[in-house]
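A single protein chain has been omitted; all remaining protein chains appear in their positions.
Now for chain A:
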Amino acid sequence: MVEQSPVTGVPVLEMSGIRKVFPGVVALDGVDLRLQPGEVHALMGENGAGKSTLIKVLTGVYDIDGGQIRLAGQDVHFSGPLPAQQAGISTVYQEVNLCANLSVAENILLGREPRQFGRIRWGQTRRRARELLQRLDLDLDVSAPLGAYSLAIQQMVAIARAVDIDAKVLILDEPTSSLDASEVAQLFAVIRRLKAQGVAIVFVSHFLDQVYEIADRMTVLRNGRLVGEYRTAELPQMELVAKMIGKDLATLEDLEQQPRETTARIERGEALVQAEDLGRKGGIEPFGLSIHPGEIVGLAGLLGSGRTELARLLFGADRADEGRLKVDGKAVTLRSPRAAMNRGIAFSSENRRTEGIVGDLSVRENIILALQASRGWMRPISRRRADELVGKYVKALDIRPADPDRRVRDLSGGNQQKVLLARWLITEPRLFIVDEPTRGIDVGAKAEIQRLVAELADGGMAVLFVSAELEEVLRLSHKIEILRDRRLVEELENTEAVDADRIMQTIAGGQSPS
């Protein structure tokens, strides 16, 4: 039997026995979801557990193959996203689904602009947009193109848009994955306000701390099945994780602990990569940095502090306009990613979907892409060799489904990330720059990727590990570089004395004691 937490009153939304089948896969099987008005309900589960599918069913994107959806006690059937929206179900997706070239106001009110005789009333549109943003405590120029703002702001705009629709159910799919701490607090304030107004909020996030901070109840899914429905207050965090991944607690703690132990001290000889006053105008102020073989260098800092910009300079993805870069002690100029690859540098981008995978290509094709690119088109990797390499990494990284012919687009986020890592690992890089490899993926895959990074460094590979999560940086790194306002402000040896508070202090701009 599935566990249930007692609820009182009529649920605003009740899904029961939901079944959804894709060719060859049962994505959802007998899943229930009950939402009370004025609650924050977390939908929990690993990647591929069926969270996204359930949300798409709820928002009318997918049709169901079985089960029932009742909205305010009445059976409903949504034939598409629009009827679902009109019925009061709004969604903010993980990746911002707005038009960067349109203005903020246009984005917020797209399709619902105040009109008069079919003509859009721009003045009123802008005023209305400004009001909506004020509800979120945001002060933006609503006439500016959305693309001029950071990803975090764009996310808030997406929420403003969703809130404008008279929402009974608001679904937030990974809303915080690109927000920094203060922005998260701001978002939570908005969520609480909406909750007080009686909106039922579905909150999907991989950040467990945030779930525990904001959610009243939660529904846990695993492998497309319902595990149970719980009150947040009654389910300890570790127990939740155990339910999500279906392993017992001991195994889990083991998984969490392992990386830190493998991260032993290392001896530093000649630097593999050394940056001297390297910088790029508008990207990152000149910085100095050295990375040695077998060393994990963590890059910490807030969103927009220049982490990615620094990483891109080392990979030649952007060109430095000042300073020097030495690889193996020899000065080099990286004019393109290819030049960096030729020197054994690999880079996995934080924008998995737009700069990482090629969605239409298969898992196999995506994995061999970088190796093939460096060989040139005239020297193809033989089918046998490709199968061998792909098979090895699909197995080693536990990429699911383990079907090399599957289109990468159809894989879950965590598995796409693994495909991306595999693409670079088969090139056998000497320095692997990983930018936010664990963002938006589940605990299980996250622990696996962390362990992988530690193992790679053990094997002599240098790793530049970029992450917004301090705990992760602390657990893995030998050396931590801290960025603030596009400047590298401090370098710390990761000794016992260093903890998250110490790093936060630097990030926040406080005086460092040393």
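What we mean here is this: contacts are C-beta pairs under 8 Å (C-beta built on N, C-alpha and C of every residue); 3 or more make two chains touch, one makes a residue touch a chain; residues count from 1.
In this text, contacts and distances are computed from a predicted model.
As stated in its UniProt record, the chain not included in the shown complex is "ABC transporter permease", which appears among "Electron transfer flavoprotein small subunit", "ABC transporter permease", "Ger(X)C family germination protein" or "Propanediol dehydratase medium subunit".
Contact with the undisplayed chain is limited, among A:S182, A:T333 or A:S374, to A:S374.
Within the set A:L151, A:V332 or A:L361, the residue that contacts the chain not displayed is A:L361.
Interface residues of chain A facing the missing partner chain: 63, 71-72, 74-80, 83, 86-88, 166, 168, 315, 317, 336-338, 341, 347, 349, 354-361, 365, 368-370, 372-381, 423.
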